[in-house]
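The other protein chains are all here in position, but one chain of the complex has been omitted.
The letters A and B name the chains in turn, as written, and every chain counts its residues from 1.
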Amino acid sequence: MRRSRRDIFSMLRAATAQDGLSNYPSGSLLGPWELTTVLVMALTLTLVAVLAGNDSFYMHIATTVVITAGFALSLGVITRVGYWSLGHASFMGLGAYASVLAVTKLAMPIVVGLVCAMLIGGLTAAPIGAVLMRLRGAYFIMVTFALGELVRLTFVSESSIFGGSGGITKIPPLVFTGLGGRFSSPLFSAYLLASALLVSEMVILLTIVRSSIGRIWDSIRENPDLAESQGIPIHRYKVYAFVIGGAMAGLAGALQAHYLQFISPSMYDFSQSIKPIVAVIVGGSAFLVGPLLGASLLGPLPELFREWHEYERIFYGITLALVVLLMPYGVVGFVRRMVDRFRRA
Amino acid sequence: MLKAEGIWKRFGGVWALYDVDLEVGEAEIVGLMGPNGAGKSTLIGAISGFVAPTKGRVEFNGNEISGLPPHKVAQIGVVRTFQQTSILNGFSVRDSLLLSLEGASAKGFIARAMSGPYAGDRERIVTEAEALTLELGLDAYRDLPAETLPYGRQRALGIAMALATQPSVILMDEPGAGLTQPERRELGQTISSLPSRGIGVLLVEHDVAMVLKLSDRVLVLDHGRVIAKGTPSEVRSDERVIEAYLGGVD
Partner (left out) sequence: MLTLAGLLQLLINGILVGLSYALIGLGFTLVFGVMRMLNLLHGSAYAWAAFLVFVGANLIGIPYWLAVVLAVAALAPMAALVERLILRSLVGNEFASLVVTLGLFISLEGLALLVFGPDPLPIRPPLQGVLVVGGVRVSSMRALVAGIALLAIIALWFTLRRTDLGRAMRAVAEAPEIAALMGISRGRIYFASYVIGMTLAALAGATLAPAFSVTPSIGLTPLVKSFIVVIIGGLGNVPGAVVAGLGLGLLESGSGFLVGTARTGQIVFVIIILTLLWRPEGILAGGTGRR
């Protein structure tokens, strides 16, 4: 008994070990940067929950931001290999409809619905990515735009499956049964679930990016020909990124569907595909936290600008233009440069 | 032994290569010369899998590699370097070498994800990375982003990355371009040391003196055709070669 406990602890310690030998990264799955990031995320999410308390307005904003952050993060995986998809909302929609249909038509529990959403998101992304990622740059942007529109139109046209342009209403909410008090309020349950999932996704992604896969993805973005000449099967790894992005987007879509308790095809149009792009650009595409930061900054805007959504559009658009012109690496990139400059001075 | 037989390549309506034959043994340096636009880079592309030959066959140690994608060709042991874009922006020397050392690892996605930063044994990989770094004079630049290195060091990094894949043959596409004379001399020394490690080299270079000095054998391309082949001294005095260089725009 005692021995197995000690083994677990030494395993934990080994997993987070720091090798002082050289500046080569230690062999651990998660390094100090990764652990700090996860810790800060978890603390922030907890803090927000505590501060928002019982105020449903703030909880609503918080929950929406968390879900949007997950969606933005899913695009961040794809942009990491240098591909900017203008139709990413289609995977969100596919996941949303998958979960909703599983729950409403097949009477599955919501957990199963969420799993279906991820599966559908990932499985549809595989062949699509395999074909579309043969294109580069502007052509990929355009073809994903066309894809997004095609999928949305299909949601409308196949009304027998998807419920038509009126969408599907009365979707069962996310509620944790069996736990008393706060946990049974749909608002809080949704926030808890979305946050837990976001942190889990982040842990997984940080692990992947820290491994040799992160290096491979970065090399594909920077110089795909050179990467290929080093024996790396770049196409395969591009598609991996696309599939992970699709699965995560599907999950975000399902979460949103059960949270809003309503979905319709117009929710997955071009403007929805733009949102994660803006989040990634504003937050910064070089680090995984960039999209999270971007989503946190931009997410509350619609609610804050509630009465004046014209001003919101104006502000949003100008921010986007300015960020690209002045801070091409986003807020995270900007902060990092400042930190570097500060360190050198 | 790398063999290219009867390589023809057409782009749209224009023929870039006409019936080109080429051989590179495992411990020799073969030079490939020719004026601009002769088709040298196209030929390298055709051999390494980046360009699909319209007609022709490429063999390595008896096995056909003509239809293979570039990463498979590299895994088999035929590695190319690039003329202009030879480095990864934002990658330090360390990261670049780590990438090359593990790029061809057979591990799948999940296996890699669970292995942490190294797809293989950390000791072995770090030792090899260090060895290459020191051998090619990159030790002062370990943590610096590759794009900040002087060009000479960037080329050295490109060669180090190629060496990291444990190649049998390296196809070098104008490694001397943009280098100063002393940098070129150093590059030349590095290249001449390769055959003794059992690595064959196909050296495409614009610097005629450099090619003639380093190569065991030379091929000359002009407008997609092989117009001369032989030892450096034979080629140097070949009339057709002189005319090709003087006649064209260099």
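Quick note on the criterion: a residue touches a chain if its C-beta (ideal position, glycine included) is under 8 Å from a C-beta of that chain, and two chains touch if they have at least 3 such contacts.
Just so you know, these numbers come straight off a predicted model, no measurement behind them.
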Chains in view touching the one left out: A
Option from A:52, A:147, A:194 or A:331 whose C-beta touches the chain left out: A:147
Touching residue (missing chain; options A:53, A:137 or A:302): A:137
Touch residues of chain A, complete complex, unshown partner: 84, 131-132, 134-139, 141-143, 145-147, 149-150, 153-154, 156-157, 270, 274, 277, 281, 309-322, 324-325, 328
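One rule holds in what follows: only the chains that are shown with their structure count from here on.
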Whole-Å gap separating chain A and chain B, where each centre is the average of the chain's CA atoms: 40
Complex interface listing, chain A residues touching chain B: 22-29, 31, 207-208, 210-213, 215-216, 218-219, 222-223, 225-235, 237, 240
Residues of chain B defined as touching chain A within the complex: 48, 50, 69-71, 74-75, 79-82, 85-91, 94-95, 98-100, 102-105, 109, 112-119, 122, 126, 129, 142-143, 161-162, 164-165
